[in-house]
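A single protein chain has been removed from this complex, and every other one stays in its place.
Labels A, B and C are assigned to the chains in the order they are written; within every chain, residues are numbered from 1.
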Amino acid sequence: MPSRKRIKEIFLLFVKSKMGLAGLILLIILASLAVLFPVVGDQEKINNWRNYEYWIDYPKKAPPCWAQRNSFPTQIIAGEDTERYEHEVFRVDDLTVHSYIVRFIVERNTPASMNLRLNVSYNKTTYVYIAIVRPDGQIVNLTNSYESPTLTSMRTVFGVSSSSYNGTVYKNLASYINNPQIANLYISPWLEANNIAVGSTELSVLSSKGSQIIFMKLTSAILTNPELLEGEYKLRVDIISRDESVSTGFVSLSLIGTCYGVLGTDVYGRDLSQAVLYGIRWALIIGLLVAFVSTLAGGLYGILSGYYGGLIDEILLRIAQIIYSIPVLPLLIILSYMLKPSIWNLVGLLIAFGWPGTALVTRSMALQLKEETYVEAARAFGASHGRIILKYILPQTLPYLFASMALGVPGAILTEAAVSFLGLGDPTKITWGRILNEAQASMATVNGYWWWVIPPGLMIMVAGTTFIFIGYALDTVLNPRLKR
Amino acid sequence: MRGIVKAVDNVSFSLEKETVLGIAGESGSGKSTLAWSIMGLPPPPGRIIGGRIFIDGIDVLSLKEEERRRKILWQKVSMVFQGAINAFNPVYTIGYQIAEPLMLHRGYSKKEALQKAVELVKSVGLNPDVIHRYPHELSGGMKQRAVIAMALVLDPPLLIADEPTTALDVVVQAQILNLLKKLKFERKLSVILITHDLSVIAELADYVAVMYAGRIVEYGPIEEVYNNPRHPYTQLLLSSIPRLRGTIDKLRFIPGEPPDLINPPKGCKFHPRCPFVFDECRVSEPDLITVGENHLARCWLASKR
Amino acid sequence: MDNELLTIMLKDPSIILGVNNLKVWYPIRKGLMDYIYRRKQRFAKAVDGISFAVRRGETFCLAGESGCGKTTTGKSLLGLTPITEGNAFFRPRKEVINELQKAGLSTINSDIVDIFRLSWKGLKYVKRDITIIYQDPYGSLNPSATIKDILEEPLLIHSLLKDEEERKEIIYQVLEQVKLTPAADIATRYPHQLSGGQRQRVAIARAIITRPSLVVADEPVSMLDASIRAEILELMLDLKRNLNLTYIFITHDLAVARYICDRIAIMYLGKIVEIGDARRVIENPMHPYTQALVAAIPEPEPKNRLKLREVPIKGEVPSAVNIPTGCRFHPRCVARDKNLERLGDICVKQEPGLTTLNNDERLVACWLYRNSYKLSPEKSS
Partner (left out) sequence: MAGLGRTLAIQAINSLIILFVILVIISAMFVYLNQKQLEAVVIEATQMFVRNLERNPNLTPEQKEQLAKAFEYNMRVRFGLIGSPVERIFNLMTRLITLDLGNARNAYLGASTSVKDQIVFALKNTIILFTTATIISTIIGILLGMSAARRAGSILDKAVSFAAILSSSIPFWWLGMLMLLAFSFKLGWFPYSAKDVYVAVARLQAMLQAGQLDKLTYFLKYLYTWAYYMALPLITVVILSIGSWAYVTRNIVLSKLTEDFVMTARAKGVPERKVLYGHVLRAASPPIVTIIALSLISSLGGAIITETVFGWPGMGLLYWVSLLNGEAMLLAANVYVTVLLFIIVVFALNFIYAILDPRVRTDAATYTPR
């Protein structure tokens, strides 16, 4: 049995090899990220991963902020930020008006989207007036203004009943503005009032980019070669009601940026960095569990088969060989398709097909070892089979088993990723394969969403390499045959 | 554990035509390294750091690698290897491997070369059909004969036989030694026979060099050395061999362990194990001293006499 | 047969081991085609019916070329290879007999056991009394254990000494017995830190640590250099004298056999062809095979180089699967060719038994000597 001194010796040798040290450091990093996810990551985001509502205020398909120059950072002005908006109640004729003016700064780029949320409660006909007040003093109406013959109803903008409503209303203002009708009704009159002619081609630009044009400098080239007008903007929202007891509350205005966080977002606006980080957990769980169980099972199987030999060995060997020659991935595809897609099913299948490799090697090792003179000598001196297996065969195969355990991890991670990539993964678990599956389904490659593609794959690679490093280093340190 | 091993150190000898020189020494004495170095191919990572080798008048080490390959290797000196089991490439037929040098150095066609191989194979007492066989199909004795045939294919004047009979059974060993003896007379070969077994040397060699720790410690005509050994090492070695005939004397042996070649002892390398050691032995190493006609010994005792 | 050897043994308490008609046949794996053609199971007959007896205190030698079955015979005595047929009657030392009886295992005449009929447990007790030394000093010691661990192993297996200090003491004592000093230093080393000769001495120490009465030495010196070989042989002779050991000495080297052995059995293809006093057999071999074997051995005699060595044998050793009919040596026998008229085809047709010669104690299995048979053949030496 290797003494404590020898274990320490092995450890020192292991750390001395560059591969071993690199592998160990990477493993420590990966493992601590996996364990400490609640600290370093955002558990709430992971919990809400499949709750698409949760992600409304996040930019969609946004690249990471470090990769985009002149990006508009997401700003969320919430009801609590009372210093960032003003609330006023006044009456105009028989109408009660709740007026909000929300201030925000636009610099470097226009917001990709603006989400407005308000609490409203009324029992009589209610209208809404929305306008943007620009730093240059220009006012861009986004609904009918007080001057126009009719006011815009709540239904038109928020899609709720105009006669009575009690609750939160929500509007994505950007998609509201990017609309031919709105462009025609409000934006183009504004431009024309400033002597900018809007023909039918310009109108089509407006109807797709109106939400950005309103943040541009008012020049004659505003439509062809727009230039950002930086400064403090104000969003004015008036709730105009026939109901005197109308009550309102400002919930939030989210000015959604053109970039997000460290790793950007996906098509639902989800924070990819969290998913990539969280993926470490599953990769480690799958990889280690599969490698550990299948190596252990395979090792025992191989040792018993090789040591006992004869007919038992013949049969066990055939079984292992057949399973070993089965191409796993195609079979996994069909099995995952038909079984309930669950990560534990997949782990089970990977183990079921993963053990024979180790078994075949340990078998031949056992076969060779039991022929070693010193093993025969132990038998000659009366050692029992159990003693020989435990004291002579097993310790000699342990180095190989450790190495093969480490080397088995990448295979499991890769296979899980492939199965998930094909969309057969566990839908409730966030794995790197699944992120890539969603990327492929959203044609990330065609659209150039590189931030969605590169990090998960890179993580697969890093995780794989970590264990291969460890495996190779273990192999060289523990296997005297390679040391030579 | 790193260091420089002087596997062969300061070895000089000459070999006349048609004679056999036996080089004897126990494991680790540098015999095999010497054999390969004579061909200019010291086993890696070893290097020849000094000395000269003349074969048939050609200064081997002064030649460029390519020249040596074309002029010396197998043409002037060929080799019968230790562990003939692995001397053949498992994926080629015996015939091809015997014939290969002919195609390479003499420009024979494959057919001609194989024909020559058949002749050779017959001359070493093998059935001609072995040329179509693969190494794994031959027994140890047959393989050893095939290796000898391969060594003779270019009719070299010098043959190095490195442990040619180790790992063979006694009967086969006797047959192979007979074959070598026959070939030596028929082909007028010069042979360097390297082995740990003094009995095998006695079967073949005219001269013998006894090596210890990378050096020749005794050299001379075989009768002289065997009947009148002058170096204590040779004396002890000869009296440690059990005999088949005559009285059964108590065997003598050399106490202690062979020297560590990374840190060899000072003075005479044999002094820590020598029963006749005295002060001088511990201080400086003796040269080879002439102790008889053609008979040299590296021992202070020899010079005293 | 069975009882004849046993009867002799019962009468003669100096016999420590009697091997009777031992056969070790290995079945050849049948291939697909063999099953299709329903071919009979074939065997490699490594040992094919040998009998011999060993006296307490002697060195009994099994000699022959590789593949003759000498090692298999040795190993079968330790239950290391499954035997096909035969008995091995062994007289263990008192304590072992006591242990066996305590464990309720039966013995013959309360001092003999048949090794081949023992249960695993019984065999384990006997293994305290029969030990083995292997040929390869590099392979026979566990490379990842220290010398102390290696020597402790038999003690632990047989739970001989409960106290670690006691075990240590005995280990040091044995190491000193095999002249490995300083023992305390050697004990902490690993095998790769020792020279070949030192390792072989460790192997010998392991073989004597349970104080056995019979040691099977399987070519213990054939991988060693000449000077070390002599040292080990001397050590073994010393130990034999001091510890009252009996050796079964397996070797291919008749010169070594002549030096160390009292009696010798020459084996060829699984059979004993000649058996007798070691010196006389080697100096005056009777069986044609023994003659060839002796003739083939080189000696450090410079005159030998001047003449070809006459080895009266032809061909190569046949495989143990295809053993020739009749006398298994006949296809290679030069003596038969010379005496073909007298012998006729008896060598091809009938296998000769071991028979005592008129003028000698030794037994030879050869038709050449059929005219000189004694009338009462087959006395197991």
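FYI, contacts are C-beta pairs under 8 Å (C-beta built on N, C-alpha and C of every residue); 3 or more make two chains touch, one makes a residue touch a chain.
It should be emphasised that the depicted structure is a prediction, and the values quoted were computed from it without experimental measurement.
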Quiz item: Of the listed residues A:Val169, A:Ile351, A:Leu424 or A:Leu474, which contacts the missing chain in the full complex?
Solution: A:Leu424
Quiz prompt | Contact with the hidden chain (one of A:Ala62, A:Leu116, A:Ile286 or A:Ala444) | solution = A:Ala444
Quiz prompt | Footprint left on chain A by the chain that the document does not show | solution = 321-322, 324-331, 333-335, 337-339, 410-411, 413-415, 417-418, 421-424, 436, 439-440, 444-448, 450, 453-454, 456-457, 460-461, 463-465, 468-469, 472
Quiz item: Of the residues in chain B, which ones touch the absent chain?
Solution: 36, 39, 41, 43, 69-70, 72-75, 78-79, 81, 83, 86-93, 100-101, 104-105, 134, 136-137, 150
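The definition used in the following text is that only the chains that are shown with their structure count from here on.
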Exercise. Report back the single chain whose CA centre is most distant from the CA centre of chain B.
Key: A
Quiz item: Distance-wise, how many Å sit between the C-alpha centres of chain B and chain C, to the nearest whole number?
Solution: 34
Practice problem: Take the average of all CA coordinates in chain A, do the same for chain C, and state the distance between these two points in whole angstrom. | Solution: 73
Practice problem: Using the touch rule from the top, collect the residues of chain B that touch chain C in their complex. | Solution: 20, 26-27, 139, 141-142, 169-175, 177-178, 181-182, 196-206, 222-223, 226-227, 236-238, 240-245, 248, 250-255, 257-258
Practice problem: Note which residues of chain A are touching chain C in the complex, please. | Solution: 2, 372-374, 376-384, 387, 392, 395-396, 480
Quiz prompt | Of chain C, residues touching chain B in the complex | solution = 65-66, 195-198, 225-231, 233-234, 252-256, 258-259, 279, 282-283, 292-302, 304-305, 308-309, 311, 313, 316-317
